[in-house]
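Note that one protein chain of the assembly has been removed; the remaining protein chains are unaltered in position.
Entry: subunit A
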Amino acid sequence: MTDTTATLAELLIAACAEVWRDDPEWLATGITPIPRLGASLAKLTFNPRLMITDAENMLLEEPAPIGPRETSPIAEGWAPYMRTFDNLWGGRRHALVAPVQIDRFGQTNISVIGDHAAPKAALLGARGFPGNSISHPNSFFIPQHGRRSLVAGEVDFVCSAGYNPARWPDGRKPHRLELRRIVTNLCVMDFGGADHAVRLVSLHPGVSIDEVRDNTGFDVELPQGAVPETALPDAGALAVIRRLDPHDIRATLIKGNPPAVHAM
């Protein structure tokens, strides 16, 4: 049953969950609240094989609600950083992360805006993005779809490898480089175009192809035939989302907390 009262944040949580739908038994990492809620939703609905953490250093038997909580979740395993690297270098993980910039190759940036030697804005630093990108599948969440985040040319500082042979040693693709999806506040895309070009997968309800193109710094390929609409979360998914976010933190994550069905 489709619930048309869903908010955009709830639709995005459900769209994020989809990236892990067919994954094997491995670690699902969602960074920032919407991807994290997506991983928890995936585990609690269609993919119980997934392992998830408490966003610190324990693996949890069941996903923990976000925000203040009365009870401690039950841990099922240990994930200190040393082991996190060992696990991810072994390839048994799919991360959905939220870069500041992404380009047509799927290369991303969280380090600086501007020149690395003299940045206009210093951000976090590359963190684990380089290693993630060549070790296991990655997907991306861009909550503000625009030309400042989906940029023309290359991102300002390439923190994670993408489908850009000019940056590959000897032109050989890093053997575990596998970019899956980009979920934005307008649409879902993948890398299924020619030579891994970014391709539209679905438009969120009420969003047009032109709106995506006007707000993207690179060309977006279209799928064969009509572009599908991103599925609204069903009543069951919404109930799980409410349980995972009992304080409605999700209502604060997208400016104005708009409904899932975009005003024309």
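Some points to look at:
One rule holds for everything that comes next: a residue touches a chain if its C-beta (ideal position, glycine included) is under 8 Å from a C-beta of that chain, and two chains touch if they have at least 3 such contacts; residues count from 1.
Simple rule for what comes next: contacts and distances are computed from a predicted model.
Entry comment: the absent subunit's protein name, as recorded by UniProt, is "Acyl CoA--acetate/3-ketoacid CoA transferase subunit alpha", drawn from "Acyl CoA--acetate/3-ketoacid CoA transferase subunit alpha", "Predicted membrane protein", "Biotin carboxylase" or "GMC family oxidoreductase".
Note on the undisplayed chain: of the listed residues A:C159, A:V220 or A:L244, the one touching it is A:C159. Considering A:F46, A:W89 or A:F218, the position touching the chain not shown turns out to be A:W89 (whole complex).
Across the entire complex, the residue among A:P48, A:G90, A:P130 or A:G153 in touch with the chain not shown is A:P130. Residues of subunit A in touch with the missing chain: 54-58, 66-69, 78, 80-82, 85, 89, 107, 111-112, 116, 118-131, 133-135, 157-162, 164, 167-170, 172, 174, 177.
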